[in-house]
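Below are the structure tokens for one structure; questions will follow.
== chain A ==
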Amino acid sequence: MDEDDQRDERAADRSPLLEVRNLVKRFPVRHGLTQRLAGHVAAVDGVSLTVGPGETLGLVGESGCGKSTVAKLITRLERPTSGSIHFAARDLAGLNETALRPLRRDLQMVFQDPFSSLNPRHTVRQILAGAYRYQGLEPDQPAEELLARVGLEAGHADRHPHEFSGGQAQRIGIARALALRPKLVVCDEPVSALDVSVQAQILNLLRDLQDEYGLSYLFIAHDLGAVRQISTRIAVMYLGSVVETADRDTLFAQPAHPYTHALLSAVPLPDPDLEASRERIVLHGDLPSPLDPPSGCRFRTRCLKADELCAAERPQLRTIALGQQVACHYPERTP
Partner candidate 1 sequence: TGGGGGAAGANAVAVKGGTLHVLSTLDLEHLDPARNYVTSSEDVSRLIYRTLTTFAAAPGQAGGKVVPDLATDTGRPSDGAKTWTFTLKPGAKFEDGRPITSRDVKYGVERTFAAELPEGPPYARMWLAGGESYKGPYKDPAGLASIEAPDDSTVVFHLNRPVADFGSAVSLPMFAPVPQDKDTGVTYDSRPFSSGPYKIDSFDPKKRLTLVRNTNWDPATDTVRKGLPDKVVIDLGLDTAVVDQRLIAGQGEDANAVAMEPIGPASVGRVLTDPQLKSRLVTGDSINTRYLSINTRHKPLDDVRVRQAIAYALDKDALRTTRGGPIAGDLATSLLPPSLGYQTEDPYPSKDGRGDPDRAKALLAEAGHASDLTLTLDAPASAAGKAQAEAVQASLGRAGISVKINEISSSAFYSTVGNTSQEHDLVIAGWSPDWPGASTYLPIVFDGRLITSQGNNDYAQYDSPAVEAQIDKIAAIGDPAAAQAAYGQLAQQIMQDAPVVPFLWDKAPILVGGNVAGAYGHVAYVGRLDLVSLGLRK
Partner candidate 2 sequence: MTVIRKLVSQRSAALAFAVVAGLVLLAVAAPLITWIAGSSPTAFHGDAVDPGLGGLPRGAAGGISARHWLGVEPVNGRDVLARVVYGAQVSLLIAVLATVLSVLLGTALGLVAGFFGGWVDTVIGRTMDLLLSFPSLIFMIALISAAPGTDRRLLLVVVLGFFGWPYVGRIVRGQAMVLARGEFVAAARVLGASRRALLVREVLPNLTGPVLVVATMSIPGYIATEAGLSFLGVGVQAPTPSWGQMIATAVPWYASDPAYFLIPGVFLFVTVLAFNVLGDAVRDALDPRSQRR
């Protein structure tokens, strides 16, 4: 994979900031009255990713495919079952909480629900101070300054979260994440809970902050439009694994995985004429249960191209073009 990285135009000369390899997370699943152990969900099933400095990696996929779990593993809110998470030359996977603490300054997170990610009992000032306090640091910038950075007013500092709108609350969450001047911010669907107009504001804000502080983002979303807007590179997940990664433009112009293809064609376009004329690939069936994933290629149950090979053998990610990797036996685009 090192070769791929070298080929990556942005990260060519520098080593990646975050490098995730073969990450696996299994959860035990208990069921019903009996709380019987029904098995294990492989929420994340061998994910490998890299994020370079100043880069934004978009991670898209449908509900339940394991995006949030990836985010939680990287921020070590969950302990991985196996695999490695190299960040700033350390493998986070095995570290304990104490050893992690200093590293956390460089690795922050923005959450999906702006309200539930803010402690309702704390004022904005307390929330922001928490960033320093938990690291055992003295605040190096007042809350007002942090708020100003995300476009809020100084007067907001002494209010409680419920006194804000969703967009404002998400800005507070972003301010908190940025307080320690991290290198990488993992954003788990930061705009899905927001109204369309507010969504645009937050996307713009994230972009501005990236330019200003040279941040890297791991930007998780199921909304392809938002991902396209903010990402430089995009990874598509399906049922716990990455099926395709590509530069933004490549992915939208020439998707190689049948799933990516279907996904793109399913996004409704706000243009009646295009909608009327467009070729639609409507996938049949639902996402299979991660408790009992299909053999071989995870996507084969819904794939038009699937054959015995797909059922027998799980395709590995392979590079098919500059900056494009796909895990498919029959990619739409061949190298």
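In the analysis below, contacts are C-beta pairs under 8 Å (C-beta built on N, C-alpha and C of every residue); 3 or more make two chains touch, one makes a residue touch a chain; residues count from 1.
Regarding selection, all candidates are chains of the complex that A comes from, given by their letters.
Predicted, not measured: the structure shown is a model, and the values here were computed from it.
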In this complex, work out which of 1 or 2 touches chain A.
2
Where on chain A does candidate 2 make contact in their complex?
72, 75, 77, 97, 100-102, 104-105, 107-109, 111-113, 116-122, 130-131, 133-135, 173, 176, 180
